[in-house]
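This part shows chain A:
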Amino acid sequence: MSDTARENIMRKLAAAVADRPAQIPETGALPIPALCQAEKIEQLKHFMQSVRGEVHVVKAKDWVSRLQDLLRPRALKTLLYGPATPHGKILAAGWPPEDPGLPRLVPYAAPVEDFKSELFQLDAGITGTLGAIAENGALILWPTPEEPRLISLVPPIHIALVDAGNIYCNFSDALTAGSWKAGMPTNALLISGPSKTADIELTLAFGVHGPREVLVLVLEA
Partner candidate 1 sequence: MAETTGFDFAKNIRHALGDQQLRKNFKFAMGSMIQKRRLIFADEAEFEQLRAIGSAIRTRALAKLPELLARLEARCTQNGIQVHWAETTAEANATVLEIMQRHGATRMVKGKSMVSEEMHLNHFLETRGIEVTETDLGEFIIQLAGETPSHIIVPAIHKNKEQIARLFQEKIPDTPYTEKVEELNAIARRTLRRKFFDGQVGLSGVNMAVAETGTLCLVENEGNGRMCTTVPPVHIAVMGLEKVVEKLSDVPPLLRLLTGSATGQLISTYFNMITSPRRPGEKDGPHEVHLVILDNGRSRILTDPQFRQTLQCIRCGTCLNHCPVYTRIGGHAFGHVYPGPIGEILTPQMVGLREAGVLATASSLCCACEAVCPVKIPIPGLIRELRNASYTATPTGRVPGEGFKRNLPETLVWKAWEKVNRTPALNAVVTRLAGLMGDKAPRLGPLKLWSRYRTPPQVARRSLHAMTRAQGVDDE
Partner candidate 2 sequence: MRIYPPKPETVYFFGTCLVDMVYPDAGMAAIRLLQREGLRVVYPQAQSCCGQPAFNSGFPDEARAVARKQLHLFPKDYPIVVPSGSCAGMMHRHYPALFAGDPDLALAEEFAGRVFELTEFLVHVLKIRLEDRGAPVTVTWHSSCHALREMGVIQDSKSLIRQLRNVTLLELENEHECCGFGGTFAVKQPEISAAMVADKAADIRNTGAGTVLGGDCGCLMNISGALQHQQVPITGQHIAQFIWERTNG
């Protein structure tokens, strides 16, 4: 059925565009602004905070202890992470094993089929990022075998680590600089803050199905 449909559709489409000129003009492009790193960090902070994202700029060597400071007041029980990632290893190495004031680290080490019930009960998840986009305050996530997608979706708090040197001016900038077209991951993601909706009387409300809190640590060298 699908093959006949394909044939019929393609035949109709080919006939429909037969009158088109061979040369179709190319599209112009918007210029990519030239911003320095400090400006990009400021823009990122501004836009994320405007949609209730929380952004902290920290020294790269201090991020684990800074994270612990930020998490203590929240009294979380569990923190999901990808143990085989570079930042996952640093996190585990710097985490005290029996501290009641901090969440227990939970590695995402098994396929979701074996892990689903537990996953849906966890308090927070931490991921790295490919970078971020200053112009609209978006994180770029490229999930991998070591860092599955659901870490940044299921637990109600998402903690994200951004290398300050990987903040792009805008989305076009990120696509070109990163040569995305050479190979896309299973599910690349832009995340600009906590989940939200305005479906009821256009009243904005946060924390629907995705995380209700997004906590970003921008790591400076």
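Definition applied: a residue touches a chain if its C-beta (ideal position, glycine included) is under 8 Å from a C-beta of that chain, and two chains touch if they have at least 3 such contacts; residues count from 1.
Regarding candidate selection, all candidates are chains of the complex that A comes from, given by their letters.
Since the structure is predicted, the reported quantities are computational estimates derived from the model, not experimental observations.
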| item | value |
| --- | --- |
| Which of 1 or 2 touches chain A - same complex, any copy | 1 |
| Chain A - residues contacting candidate 1, complex | 1-3, 5-6, 8-10, 12-17, 19-20, 24-30, 47, 51, 108-112, 115-116, 120, 135-138, 143-145, 148-150, 153, 170-172, 175-176, 180-181, 184-203, 205, 207-211 |
